[in-house]
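One structure is given below, encoded as structure tokens.
Here the complex is missing one protein chain, while the rest keep their positions.
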Amino acid sequence: MLKISLDKLDKLFEAITASKTLYIPVDREDGAAEYRKYKSGMKLSNALNTVRSAKDFFFPQTENLVDFKMDGKNIEVIDIRKESEDFVIFGVRACDARSFTILDKVFLAEPVDSYYKNRREHGTVVTMACTRPAETCFCGTFGIDATSPEGDAACYSDGENLFIEAHNEKGQKFIDSISALLEDGDTAKLEETRSKTREILKKLPLANLSTDSFGGDKLNEYFNSDKWGELSESCLGCGTCTFVCPTCQCYDIKDFNTGHGIKRFRCWDSCMYSDFTKMAHGNPRLTQLERFRQRFMHKLVYFPANNNGEFGCVGCGRCLSKCPISMNIVKVMKALEVK
Amino acid sequence: MQEAMINKAKQLLSEGVVNRVIGWKRGEFAYDITPAVFENAEEIEKSFVYDDFTAANVSKYLVKESKKDGKILAFLKPCDTYSFNQLIKEHRIIRENVYIVGIPGGPKLDAEKIKAKGITGILGVKNENYTLKIDTIYGEETMPFYEAVLDKCASCKSKKHVIYDELIGEDGDTLDSNRFDMVEKLENMTAQERYDFWRSQLSKCIRCNACRNVCPACTCEKCVFDNPDSGIENKAPSDSFEENMFHIIRAFHVAGRCTDCGECSRVCPQNIPLHLLNRKFIKDINTFYGEFQAGEDITSLAPLNEFKQNDCEANIIHERGVE
Partner (left out) sequence: MQVNENKEFQPLIVAFCCNWCSYAGADLAGTNRLNYPDNIKIIRVPCSCRVNPMFILRAFQRGADGVILCGCHPGDCHYTSGNYFTRRRMTLLFSMLDFLGIERNRTRVEWVSAAEGAKFAATMNEFTEAVKKLGPNRRLEDLRCRKQ
């Protein structure tokens, strides 16, 4: 496999930025990590996860869709779409990489979301295999191997060298663009690191969590479960879980009156909010119990029902560490599952 | 302490003084604790927990819980009693339906601070003589207890319970806290530095509303930011203006009512020091209108609900401090 020494990462990043915009996870002052546009001198974060997931690059929290200009009784519709620039997201974890597959099912299905598609086509996802999974990780539950991440190209570290391999044409192009820096390397030590990580993955506290009890055919079993009341009673109704989630894809479309025109934009919505899916007749989910249930039913039942059994969760563990009251999908699955 | 609380809860349940107990429920890990209502002794025995991670303030839940049938037992830490008192003052809680047992408070721990040290795979956390022994998948790690303490506890204002029916342990006193240090530090910066500081903080906001929803002073039935008819409702900060606006209005709306419980900063997924905005208001109120602690009593008027004829003029702001 091709490799580059970890000391030479900045050279690698410089080489990528020569032709494309590069985003890497970096450590913030407060100890959390976030993706930033690469500038010379930035250090790649070792953190397992960024607070905001990598979905921002394809499905940003807010984006303008179209502008309107009013002139008397005439309305001019201004298409503000433009071709996205080529960019690379480096260091995406296996869980986030899988989330793109899930988002693709939503946004690339007919009718295709052209805003999303445009970014997806111009973005190259370079993933990074995990070596130090956390207690909150449960990607294995959804059949994700943290030591073999998906993505256009994948990187693996053995502590000294970074190995890189392409998964598709886009990934190969990416590797070709930096091939001057790469050399052939022996993967013996890497294989050792990976098998060690696999052992750790097996020992994680959530390693035994199973999706066997869930799926598209379980609607009636869970929708009327009496457990929802207890599970949702302490929910604050904030949107933290949905906004840090790499697979949550609900959005709202709104108009903003600028005083001299209208900007139609979309922004992430959260099923935890009281005005989620509000329609002319009012809101279909009046209580927090119903809204809370919606989130988990969507991930564990509705999504698989519509997508050949694929679940709407990738086990990244963000909601586990970020929920203000620590109520999360794992607790819900454990409470509902039929043993 | 946990043992004493469990016994007290079971006793009050069996005597029929209360029919429910609000407390904290054990999670999957050492730190993921959820506020919960317990209805019987078995549930309490099984999952009631009170330890270094039970930081959540349960006062706000009592707005809803006190309106249900029967009396509920609430274990309140000193800081929680201030929030509780403030809610009584605002007629949000039915006092008769709550039986309060005052319990000693923090300092409580912040799992995020442990993780920020690079400690991961946390299986258990033990406090041995103010050194944390952290059992992880990757072996045992240690760190000083005080480096993992929540910000809100690091600048604790009071160990005193301002309201209770009964106490477990002894009552403490209000503390001479250093809570305004950071506000002062910011005040002494130049306007440009302050602007840069707040831009770097508020631009992290994802508008999850956790700060608002957890706040015991935010109990409007329909928040202006959730009301599509208000003209300022929004689900995302679409512009830097909206980030500023949301946080100014959020803090302003609780000015004079905020007890400085620090929950806003505790729950922020982006670690924005939101309590500094609230503390700025508290500090200004103290300076301009005399010392005031929201939640200390249930009779005094909030500073923004009263006035004095000789109050300072608003333009005083333009003349003091660093520009």
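Order of writing sets the labels: A and B. Residues in every chain begin at 1.
Note that in this section a contact is a pair of C-beta atoms (placed from the backbone, for glycine too) under 8 Å apart; a residue touches a chain by one contact, two chains touch by 3 or more.
As the structure is a computational prediction, the values presented were derived from the model and not from experiment.
Asks: Check the options B:E65, B:E141, B:E242 or B:E296 and report the residue that touches the missing chain.
Replies: B:E242
Asks: Going by the touch rule given at the top, which residues of chain B touch the chain that is not shown?
Replies: Considering the whole complex, chain B reaches the absent chain at 183, 186-187, 191-199, 224, 232, 238-242, 244-245, 248-249, 251-252, 255, 277, 280-281, 284-285, 288-289, 303-304, 307-309, 311-318, 321, 323.
Asks: Could you please point out the chain A residues that touch the chain left off the display?
Replies: Given the touch definition above, chain A has residues 256, 258-260, 263 touching the missing chain.
One rule holds in what follows: only the chains that are shown with their structure count from here on.
Asks: If you average the Cα atoms of chain A and of chain B to get two centres, how far apart are those centres in Å?
Replies: Whole-Å distance between the two chain centres: 30.
Asks: What does chain B use to touch chain A in their complex?
Replies: Chain B reaches chain A through residues 27-29, 31-37, 56, 61, 111-113, 115-118, 120-123, 136-138, 204, 206-210, 212-214, 226, 228, 233-238, 266-267, 269-271.
Asks: Considering only the defined contacts, which chain A positions touch chain B in the complex?
Replies: 30-32, 34, 46, 48, 51-52, 61-62, 132-136, 200, 203-206, 230, 233-234, 236-240, 242-244, 252, 254, 256, 265, 267-270, 273-275, 278, 320-322, 324-328, 330-331, 334
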